[in-house]
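Since the structure comes first, as structure tokens, the remarks are kept for the end.
The other protein chains are all here in position, but one chain of the complex has been omitted.
Take a look at subunit A:
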Amino acid sequence: HPHSRPRHPGARTMLPLLLLLLPAAHGIAQLRYRPALSREPPLEGLTTASTFVLDQPRCVFKDYGNADIWLVVALEQAVSTFNNTAGPGTPETAFQGFPDPVRAYMTLNATLANYPCPKPDGDITVLRVGSETSCAQDVMRPTCNGPLPGPGPYRVKFLALEGSVPVAETAWSVPIMLRTAKSPSSISTTGSGHSAGMIAITTILSILFAILLAGLVAMLVFWGSDSCGGSSTFSKPESVTVRRYNTHHVYDQPAARL
């Protein structure tokens, strides 16, 4: 509920107090919640090149059941200059004008009913910023949750509006950087060189082949000569060769007689 205005008509001593309180009456409740990228469960698509995933602000806007809760997405340098009274759906906060000239846009309209408290266990309660591609170019939809145009960095906060009056806001998040994709031609495919196995195979086979070639050359060179085979000549199975026959006794006998 909005802050109540103090009413002390005609009480002059209360004028300074009134003046002091008036700025506070226009103040917005600063909620102690900082939007952050979703941590549980771990998501592969937490940040992509054009989207990121936030936790829903459960149990944060408990006192603001009548308010519309908007998400403000801003370039980092636009955080200090963002005006909370800028209305959603106006050209100053239209997604289609982001990032130039619009420096912060408002999207993802919700009410407290969308963020029931407490969060049921096991439910995944996230907001995917950048998931609506159909309205990204449609100026009739200035509150489109369109894909982000660059890698950032971006900062977000939640803003509760009653009618067009801002009543509560969260803190700005830390800067969120999105992913930048590299070109596939930057992948080096020169390989890790030659493995030990391949070197072993090549070396050993080359040596074996060289030995065999040497053996073949030796065979052909010594073809026909019995010099190598003299002591180990094999006999063919069909032919019978008589190696030695003793002729000693034929010559010895005449010598013995004489």
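As a convention for this text, a contact is a pair of C-beta atoms (placed from the backbone, for glycine too) under 8 Å apart; a residue touches a chain by one contact, two chains touch by 3 or more; residues count from 1.
Note that contacts and distances are computed from a predicted model.
Trainee: For the complex's missing chain, which UniProt name, "NADH dehydrogenase [ubiquinone] 1 beta subcomplex subunit 9", "Phosphatidylinositol glycan anchor biosynthesis class T", "Origin recognition complex subunit 5" or "Tetraspanin"?
Mentor: "Tetraspanin"
Trainee: Out of A:Pro35, A:Pro88, A:Gly130 or A:Gly152, which touches the unshown chain?
Mentor: Checking the options A:Pro35, A:Pro88, A:Gly130 or A:Gly152, the one contacting the hidden chain is A:Gly130.
Trainee: Would you indicate which residue among A:Gly65, A:Pro116, A:Pro153 or A:Gly215 is in contact with the undisplayed chain?
Mentor: Of these options, the touching residue for the absent chain is A:Gly215.
Trainee: Write the list of subunit A residues that the hidden chain touches.
Mentor: 41-46, 48-51, 53, 124, 126, 128, 130-133, 147, 179, 181-189, 191-195, 197-198, 201-202, 204-206, 208-209, 211-213, 215-216, 218-219, 222, 224, 226, 228-229, 232-237, 241, 243
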